[in-house]
Structures are given as C-alpha cells and as structure tokens.
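Of the protein chains in this complex, one is absent; all others appear in place.
Naming follows writing order (A, B and C), and every chain is counted from residue 1.
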C-alpha cells in the first residue's frame, strides 16, 4: 500500500461530508487528520525515505481529485507542499533532510505564514525574529491568510531577522523561521471571512515571544526557486477539482430532473439536446482545464528535477514553469468560472435551494481566482511573449528581497 | 539521426513558403515530397522495422508543429497515418507487415478514399470492387474528399465487394482496397474548393477498371478500431498548429506596429496593456488547446498499446479515446476559432491587407472545424455523461457496416 | 411632483405621471439600496419597504385611467421595475405578480370585479400570487381545485409553492380548477381569510428576502364574484406573457446595473492597484477599466433590449395581432436572454475587477450573483434563445403562452 492509495481510499468519505461541512461552516478538521495519517504530506518524500516519491504531475492529479472530494483540502495543504518541496530541493542539492522527511512520513505537516496585509509596506516585515545571546531566536508578530497553519504542527514563517546583540553583523535581513505551533505563544484563529473556500483554514497566526532554535532558521535566499509556480499550480488544481465536483453534481441533478418545459425538445430533461449540449460544453471546459494544469505540472517537474543543474539552467526552467503557470491561469480561470456558473442553465429553479449548495462551486472558484486576477495575468503573459519581459515573480525569490508575501 | 529530427529540420523552410503557397493557391507538393523523403510516414513504424516507433503523444506533437509550419500538411498525411496505424495494429496482433513497413520507410505513403457524398444512401457504396475469375479484383468508382491521395503512392479505398463469379458466396460485403495510384485508371483531381485548408489535396479520385491484387483487399471488419479517434486527433492537432502559427504572426505584427491610437495607454503598441493582455489570452487559449489535444493523444496511445488485449478491454479503451476526442473537439474548436479571429483586435487596419494573409488562420480553422460541427459534438459528450449513450462512431467500425465514410 | 388622486378620497395613493413614476422610483431605489446587503445577510423581510412602495403610488400606475388610475404604458412600468431592482431586486420581485394580476383583471374580470379590485389597488392594497405547484411533473400542471359548496359558493383547497408576494399581499389570486378537472380560474382570497396559510419556507441561494414561500388553502370559502376566468387561456393573440416577462427582464437588468455600481464603488475606494500595473489607483489600470467597459457594454445592450421590448409590448397592446404579439414576445425573449447573461456575468466579473478583498463574506458582494443566478432560473433563458432561433431560421413566431 502506498501513501497515495491510502489517501485515495479516503475520497468517498470526504466527499460525502463536504456539503454538510460547507453548510455548517465547519472546518475539515477530521478529513485533514485522516489525510495526514494516510500520508498525504509524504507523497513527494523520496521512496528511500519512506515517501511515495511522486512526480509533480502525479501529485497534481492527487490534488485535483482531492479538491473534487472537498475543495478546501489541497489549499489547506498548500503551505505544507511548498515547505516540503524546499526540503526536497535541498536534499537533492546534497543537504541531509532526513529529520524532516521522518516528520512528514509520521504525519506532521507545515502551514504557511508569509503574508502581512494592511499597512505593511513592500520590502519590510513587521514579524521579527530576534537573535538571542545563546544563538537561538525569539519570534514576535502576526501573519494573515496563514492557510493550513491551523491544521499544522509547523509554521513556515517569512520574517525580518534582527540581531541586537551583534550590530556589527550588519543590517536586518529576511529569513524563514520554521516554528513548532504546538508550543505556547503561537495562536491560530480561523477568521477567514471569504464567501468561498471557507474550510481552508486561512486564518491569522500570532507569535508571541516564541522560541525558534537556530537550525530552524533558513536563509531566505536559499528558498527553492519555483515556489510561485507551485503556489499557482495548487490553485489551478483546486479550480479543476471544483470544476469536476460541479460537473458531477450537474450530471446527478440532470438525471434527477423530472419536470421539463412544455415546449422542450424531449419529454425527459435528460434527453433534451440543449441540456446535453450544455453538459458537454461544461465537461469539455473542465477537460481542457485539467489538461492545461497537468501540463504546468510537467513544467514544474522539469525545474524540480534540475536541482543539480547550473544556475542559468535552473533560472530558465523556472521562468518557463512560471510563465506556463500564468498562461494556464488565464485560461483555466475563465473555463472553470464559466462552467460553475453555467451549470445552472441545465437545471431548474429548484437548483437554487440553499440546502443543495450548488452555488458553492462558483463561490469557491470565484474566491480561488480572486487570488490573482486573471486580467492581470494575461498582461504578464503578453508582455513575456511580445517583449520578453520576465514574469514578475520568477526572480522574486532567492534573487531580490522583494516582498514574497504577495506571491500567493 | 531519427526520421523525426530530419522532419523537424524541414520546418523553417516549409514555414517560409506557406504564405506564398496560400496566396498563389499552390499545393504543397515540394514540402510533401521532402517530408516523405525525411521519413514522416515512418514515424510510427517500429524501430526494429526502420521507423522511429513514436508514441501517439510524440506523433501528435510532430503534427502540431508541422501544422504550425504549414496548416495543410498533417491533414495531407492523415489518411496515411490511419492506414499505417492499421498495419501497425495488425503487426501487434501478430500479422507480418514487413512489406508495408519497408514501403513506409522508403517514403511511400497512402491517401484516403472513403467518402462518397451526394446521393449515396447510408450503408451502400457505389465504388465497387469486383472479383475476377483469377481471384484478383478490379475497382471502379469515384471518391470525394480524398485528402492526401494526390500526393500518395497508395489509396486506402472503402468499397463494396461483389463476386459475380461465385454468387453462392453470398451477398456483397464491405472491404478496404489498397490501390497503387501509380497505375493507369487512377485519376486524382484537386477540385477542393474550400476557403481554407486549400493545400490539403482533398480532391476527387476516380478508379476505372483498376487492378487490385487479392492480398491488398482487407476485410472491413478487421480495421483498427480507433480510426475515428485518430481522424479527430489529426484535426485537433491541425487546429492547434494553426493557432500556434496565428500567435506567432500576431506577436511579430504587434512588435512591428508603429502607429498607436492617440488616447492609448502607451506610446508603443507593444507596451499597451490592453494589447498585451489580448496576446496573453490568445496564448493561453492555444496552450490549453494543445494540452487537451496531447491528452487525447495519450488516450489513443492507451488503446493502440492494447492491441493484444481482449475485445472488451479494447472496446472500453476505444470508447474512452473516442469520447475524449469529442470532448476535446468541443473546447479546442472554440478556443482556436476565437483566437484566430481575435488576433485582429491586437492589430490595426493594415492587418487586413490580403497580401499579409492573416485571415488564412481563421479560414483554415473554420474549415477544419466544419468537418464535425462543435455544437453537435457537445450533445454527444453530454449524452455519454448523463445517459451513458456511446459516441456514435466508437462502434461503427468493425462491428456494424454503417457507412464509415461519414466518420471523418 | 406627486399629485394626490383626491377624487378617490384621502385613502387612495397618488396617481403618478410617467416622469413622476420614474423619479419616485429613483428616490425609493436609493433608499432600498442602503439596506439591501443587511437584509440579505440577516434575511430580514422588507415589510416596511413594501408599505412605502404602496404608499408612493408606484404599485397603482398600471390601473387604467378609466378606473381612476394612471394607466401608464408598459415602457414606464418596466423602467420603474428596473430602477427598483437596482436598489433591491428582492423588493422589486415581490410586486411582480401584483402587476401581472392587475393586468389580468384588466383583461379578464367583469366590470364590477374591475371596479372593486382596481379600487383596492388605488387604496394601496397589494396582490400576491399562488400559481405554481411544486409536486407537478410539468411546470404548468395544477391540482388545486374550487369545490362546489352551494350555488354561487365554493371552497378552495390545495397547496401552492414559489408564491412570491403572497406573504405581503392583501389579496391572493389562486389558480385553480373550477370543480374537479374543470377549466382553470382565478380565485381571489384575502390573505387573512380563514383557511389561508402562508409559510415563509423559501430558502434559495439568492433573492432571499422575496418571501417566495408556500400557500396552503384549507377549504377557503370563495364566492362567484371573487372568481375570474383564467387569464392564461391564450385562445387568441395576447401580451399577457410578454408583459410578465419584460418585468422579469427589467429585474435582471437592475441587478446587473447594481453589480456595476457596487464594483465601481469598491474599485475606486477599496481596491489596491496591482503592483505591476504601474498605476496609483486600481481604477486607473487599463485592464480593470477594460473589464468595466465590457460589463458596461453588456449591461447597456441588455437595457436597450429591455426598453425595446417594453415598447414592443405597448405597440402590440395598441394594435393586437398574431404578428404584433409575436414580435413583442420575440423582443421580450431577447431582453430576457440578454439580461440573464448580463446580470450573471456582471455579478461574477465584479470580483475580477475588485480583487481578493471583495471576496469577504461580510461585504455580501456575492449577493448580486446569487440574486441573478436565482432569479434568472425563473424560467429557462435557453428557451428564449430557442424561440429567437426558430424565428431567425424559419420566421416561426413563438408559441402563444404565458412564459414568452
């Protein structure tokens, strides 16, 4: 039994409770627990370290199908897969990551804590990691949109590092602190108030004088370069999964419809050519969206597999992955949003019952796609193709210290 | 050097002449000749028989890039790849096909001659193969839309077989005659009068008392089952290639534009956010169309690789390939047609010069997609998903004797 | 300027001119808009707002001049609906059946019934609706029946669903068979009559405060003079269907306009510019502006078709024939299809232009999409397109019924 097969065995049960959790506004705490136990967090961990060693296209297929079962779950694990990828990147570049791999195979996961919205100016961070006299650190600050952290043993925190004890070491720099959320001083509040993706655990995390050992502080410049593409890919997979769930619900609802319009083409709705054609169009949109998303996964795989290559090759592959993720976002967003809104055209007025929750697919897709407006991505793609302008985030991590918190 | 690399080396030269051939209404006879010599027709032939042994996704990528160089070429070779696939299918099922493989590697190709439009009723064919006393055959009749046959050494002809010498052998049946086009009595006329895909060589082929040896007559029921999916896939690849060529032309034209609208967002057109966004949208549409097409190719590969499997497995895989090709057609047609028409939105009035031929992309895409109206395919897809209605052609070949000539 | 219809005494509502009606509607719409998000969030039914609407005279503008009403054209009624819906489409939807039944009284009731029922409307009373039955197979099957009780007296029994407006009505016109399997008639029962129960069990994802619940009729006494023939017999050309439909179209056009309005308000005050756009305000980003332009274009197109359709209904009312009624139905079909598309699209694209923060549930900006998506399913827009297509291909006029 692979971790993957254990994970996939959970889908029917997870899917069954998804609508109820949505209507009750309940976090998917139980499903997340079971997925952690089943080894979802270890899917990319190398086989020799107890993981499944999945490729990116394989992992993305898992994300898509998981999102079809419950739209929130891949996003809830997004921060984990990014952090785990960073560990894998360094493993491939020769660093020993066995301690982390052991944690992941034991079911521990990490959440994300990078964003500071509100008054935070670009290129500054109010979450501060202060070096102590003994070489360890203390962390104070507040992060928003900490997706998945509420479910996680570890928080992956983007910080400003300061060393009051050794001013001679120069100015503050930016770093990543990996914080054990199980200790006192870490508070996670699920205050996410979106009308979609309500169960992603995208809350606020507060750190008050939290201890961080020195080995858990990582230089920001060493971060794996394709994090932006991975983030986008996670959102793309979520969109596709939402689309697949919407299609499934549509087909079920069409099969169940009894009343047809009296001048319709056929006595039964399920035989009506117009209705079938619309279902076909929705299915086709989702088919293309899934194909495009898996193609981006292949581009991410290319850069991930190049961990040992020279910097120029990595940069080139990373740019490709980044551009492809932007390209796919333009078209996938459009296809899925349209599909989740158009599905109502195949159904009658009874489809608008709140209890059926058929609007959740649109609300979820709309929320996911608000992360990076499609209309702005299309300009990035056009600028790259016409003028060779690099996508804005390909160079953001590991090269400059531009606010990476916006790269979500 | 593989055949594939030889073929790919020809693209720049082929692309350079494409616009001129289009404007002059000239058949791509030279490019076809060079492609035959380079081994395009042997790409699927097993390596041990002198071919490249390409998988379907690999072959489809070749088609796409070839169509980007000249939209007509993959379609001109469509009949060949179908016939060659039939040979490969029987090779995989244990029949010796070395004679055919030798011909293909020597640069000989086959064209298609299945359609009889006009008064032909379903389930009848006016092209008749008459058994002779010596066991050989003679062929008489006329076929339309014989795409590629004008360039081919062989014609793959769907016929009604009759045996006046042995009436006791029962009623006429349907068969495939493989006819050497180099002999007298075979006439191919390029009378294709479409406003697009003008260089596909889709003319009329006439057979007058043409000799066909018995070994070149194949039972219709033995035809490889996924021909319909292969045909669709060829059209999909052509559409994607057209889209890629259109995108390339658009980018070049945008880079070259000097005059901008005086209230525009930027002094240079190439810096105008609206123009760049539109280019990005076109690119994204083509990216998704290509991804969907390659995904169909993977489904075709699955059935092609199952030549040795039981009938039920083959039927199931074939149905999947068929449905996926229909699904992809719905969305790819829409994406490419829109892209080839929208490209003008990034350009000025000078883009409408006939000499620039920018309308050819739309005319070509429109012609390709008229082969199987998208609006009708969407119903097939919906019917399959909602009611489990099998797609109309999955069972047409090898099971019933329904007029396979419409399966294009 | 609102003039009081003094000839009906002080108990009557104002009789408005077209210009007055539009201006009163604008004023009320602005007021209704303020509370719309909160009513949607907390599901507060708009009782006081409806009373204000009645008092304004807007619900009486279709009463014929011969009966002391304003007798305003469909063009004005439609524009009033559109304006009110821009404020709160829930409030606008509630009197939809009121106008439809005022129209029915005009065409189907006896002079005595007209005198009485129009008088009620001029006195500020509201008509509801109890028409659809949920358990039927086809949308237009009915089981509710007027059972004979005594000469000239009947008892009405049955259950109706999606009864928008019934909760707030003074009179509920109920569609019922006259005796078992008999011809369809309309029984006018008072909301407060014994045996009438209105249950507020509507729980849709949008149009949440329309109170489109269930009406139960438990042996309600009805006398002959409160029974009118079914106005939907459609034996000849009619504009009953196109009138009802153009008001639905106006409602969706109002939702679409409201979505653009709220999107513009958000973008100009709350959206952050995208860092790479190189602009100070999100509202100056040419791609945001372009998206607004596309939304504006779709909504203007829909509005133009609504206005065109309303004029076509007025024209058909003036010279009624199969051709003029068919032309009105086609114009209305186009208006319905266009407003369906424009409202769903504008309400969805709102988030594309406003960015991440607009997705906060507390802002209730998704209510526009939920309202549009819910109301546009009232009857299928695909069928409007089908009728337009039949006309485009063959010149076939649409069928003669109440949904087009």
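Keep this in mind: a residue touches a chain if its C-beta (ideal position, glycine included) is under 8 Å from a C-beta of that chain, and two chains touch if they have at least 3 such contacts.
If you're wondering where the values come from, they're calculated on a predicted model, not measured in any experiment.
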item: Residue touching the undisplayed chain, where the options are C:53, C:117, C:220 or C:382; value: C:382
item: Residue among C:295, C:313 or C:377 touching the omitted chain; value: C:295
item: Residue in contact with the excluded chain [from B:46, B:185 or B:392]; value: B:392
item: Contact footprint on chain C, counting only the chain that is left out; value: 260, 264, 267-268, 283, 286, 288-297, 300-302, 304-305, 307-308, 331, 334, 337-338, 382, 384-394
item: Residues of chain A (touch criterion as defined above) contacting the omitted chain; value: 265, 272-274, 277
item: Missing-partner contacts on chain B, residue numbers; value: 122, 193-196, 198, 258-264, 274-275, 278, 337, 341, 344-345, 347-349, 351-355, 357-359, 362-363, 366-367, 369-371, 373-376, 378-380, 392, 406
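Throughout what follows, only the chains that are shown with their structure count from here on.
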item: Chain at maximum distance from chain B, centres defined as averaged CA atoms; value: C
item: Leader among chain pairs (count of C-beta contacts); value: A-B
item: Innermost chain, taking as reference the mean of every protein Cα atom displayed; value: A
item: Chain B and chain C, separation of their C-alpha mean positions in angstrom; value: 53
item: CA centroid of chain A to CA centroid of chain C, Å; value: 43
item: Junction residues of chain A, two or more chains touched; value: 275, 278, 375, 378-380
item: Sequence positions of chain C contacting 2 or more other chains; value: 277, 285, 287, 290
